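Removed from the display is one protein chain of the complex; every other protein chain stays in position.
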Amino acid sequence: MKSFGLQLTPELIVSQLPGELIKRKDAVLDNVAELSEATENSICFYENDNFLEALKSTNAGLVFVKNEFNESLHPNTNFLKVEMPYIYFMMLIKTWLSLDKGEFVPYISPKASISEKATLDSHVIIKENVVIGANVKIGKHSVIEANCVIMDNVSIGADCHIFPNVTIYDDTIVKNRVILHAGVVLGADGFGYIYHEGIQQKVPQVGKVVIDEDVEIGANTCIDRAALGTTYIGKHTKIDNLVQIGHNVQVGQNTMLCSQVGIAGSTKIGDLVYMAGQVGCADHITIGDNVKVGAKSGIAGNVESNKLMFGIPARESGITKRIMASERYLPELVKFYKEAMKKREENAGI
Amino acid sequence: MKSFGLQLTPELIVSQLPGELIKRKDAVLDNVAELSEATENSICFYENDNFLEALKSTNAGLVFVKNEFNESLHPNTNFLKVEMPYIYFMMLIKTWLSLDKGEFVPYISPKASISEKATLDSHVIIKENVVIGANVKIGKHSVIEANCVIMDNVSIGADCHIFPNVTIYDDTIVKNRVILHAGVVLGADGFGYIYHEGIQQKVPQVGKVVIDEDVEIGANTCIDRAALGTTYIGKHTKIDNLVQIGHNVQVGQNTMLCSQVGIAGSTKIGDLVYMAGQVGCADHITIGDNVKVGAKSGIAGNVESNKLMFGIPARESGITKRIMASERYLPELVKFYKEAMKKREENAGI
Partner (left out) sequence: MKSFGLQLTPELIVSQLPGELIKRKDAVLDNVAELSEATENSICFYENDNFLEALKSTNAGLVFVKNEFNESLHPNTNFLKVEMPYIYFMMLIKTWLSLDKGEFVPYISPKASISEKATLDSHVIIKENVVIGANVKIGKHSVIEANCVIMDNVSIGADCHIFPNVTIYDDTIVKNRVILHAGVVLGADGFGYIYHEGIQQKVPQVGKVVIDEDVEIGANTCIDRAALGTTYIGKHTKIDNLVQIGHNVQVGQNTMLCSQVGIAGSTKIGDLVYMAGQVGCADHITIGDNVKVGAKSGIAGNVESNKLMFGIPARESGITKRIMASERYLPELVKFYKEAMKKREENAGI
């Protein structure tokens, strides 16, 4: 359950959305909730029959339902019939959150440590113990939560939200409306060594990281600086928790990288790619646009646009699924083969 | 080697434990150690024949051994014969640690930043640069180590230990006797987007995280808040380092999730489940109680209670092991098959 300061009524909501209100009682609405935890002040949604029992017994004050919903399933709650209950419910939450947030009140904590050579917009929030290096720029309405460290020459755009304990190394560029969750590390050295004269010698990593507009990056994810040049994350791309992006990787726009994905150095990933959890990509390969990759896959070579890939090694998804369905017979197959070999030997012996 | 302030003697120890002391010399005991690094002041244990040589040459002042141990293997150290040497050795360490710790001395660092609206028990320890938001509650004898950030409306129970650089987002509930290791992130937004009008649109994540009593969570592990409702970790469950728990996941009691495990959104995991390292679980599935999952497995569907699972995709462990044992023959099988096909073609040609 999420509570809001601003109170709503069913009538107010239906006046803003293209839907039909089935009203049974007055309601003051101040939170969103799951059907099972709802109170008379809650707004919920119902789309999936798996939750029918929860719907029948809910205490919710208003439930978003589909146009074809049969309201006799619950005698005394209010329903809002709309085309896409979940989508409208989420849109309501977004609007409610922004109404609740109120005006942006700039704040710079006296406990923040800000270089005299940094340039901050007059409308920013910098919380406690944030450390900001020389030549850092931070744009309007950006929020840096407590205990972040922004090293020298970093540029952060407008309307960014940097959660606690994030580290941004020198020279990183973060554009507008980027969200970085707690513990993210941008710009640490890429993993480059040459074994020379009996020891692993560090290859200097002097490139940078650029995070383009509207990117969101999950907790404790790491994006390494380029050896030379740029590691780049394209607009509207979303990266989950604990993901590794190696040096010089290029990621396109609107791409989704789920948790624990790892992308090795210099690999290029297109637009609208989806990689499920724990996928790994080899280095120096190219993944086209609109590629979907199943969980745990290992991509060893280039992938053309629009492919569905799966498996270790990743093949077209249908091929891997047929192989997986066949694996069950493998022990029998081996037995059959051994018998055939034995017979062949016996026949040869005659 | 771990040293303690309080000194013990073999006689004192045997007076507290159900065992038999084989005494060869007086000893003052002030540390626990491995056999190979022990000094005359060390207590060790010996259970596994692999360490026989280390046992024979140890300098330890006291060694916990099994009842049937032959003390002539070492002529001049002291032995304590007990039923379960390792268990009793660990119990001794626990007791010794707690005796050494002494009284709880409350402390709030002047460098901590604590909201006036927070409610702290009078007996807590809050270290340097900790930031505590509005409406946070912290229970008796809890310790918040340096540089943690506890955002608004978080509740932390009694006897918790939160290690450095942990981030806890708004609304999270942490119950009694929870241990969070360094870098843990609780309550970051779940990974939810809808591709709409040509861009990935963020689905607001307004649920919360609840960590129940006696849970321990390893370093840099991430547990995301629910989209709506609750992401829940049950009592006595233990989670290793670098684990990912997605939004709306429910984990039961006494479950063990080893390092780098990833659980996708809305999945339910039962009690006493054991997942070895790097296991992945699909979203929206149910894993029963007492399920054991081998390392690196990928669980794609529901699993009934009491199953042993293994592989990608995870099957019953015995099946996967038979398939793996058969894989070695696959190249020969293919050769055999191709020959058979060739013959068949030749015969058809006749």
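Order of writing sets the labels: A and B. Residues in every chain begin at 1.
Keep this in mind: a residue touches a chain if its C-beta (ideal position, glycine included) is under 8 Å from a C-beta of that chain, and two chains touch if they have at least 3 such contacts.
Predicted model only: the values in this text are computed from it and were never measured.
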item	value
Identified contact with the non-displayed chain, of A:S42, A:T58, A:N176 or A:N220	A:N220
Touch criterion as defined above, residue of A:I144, A:C160, A:I217 or A:A264 at the omitted chain	A:A264
Chain not shown: contacting residue from B:N41, B:T58, B:T77 or B:N165	B:N165
Residue ranges of chain A at the interface with the undisplayed chain	113, 129, 131, 147, 149, 151, 165, 167, 169, 171, 183, 185, 188-189, 191, 193-196, 198-200, 202-204, 206-207, 220, 222, 224, 228-229, 242, 244, 246, 260, 262, 264, 278, 280, 282, 298, 300, 312-313, 315, 319, 322-323, 325-327, 329-330, 332-333, 336
Touch list for chain B against the chain that is not drawn	1-2, 32-34, 37, 87, 90, 93-94, 97, 109, 111, 127-129, 145-147, 163-165, 179, 181-183, 214, 216, 218-220, 236-238, 240-242, 254, 256, 258-260, 272, 277-278, 295-296, 312, 324, 327-328, 330-331, 333-334, 337, 340-341
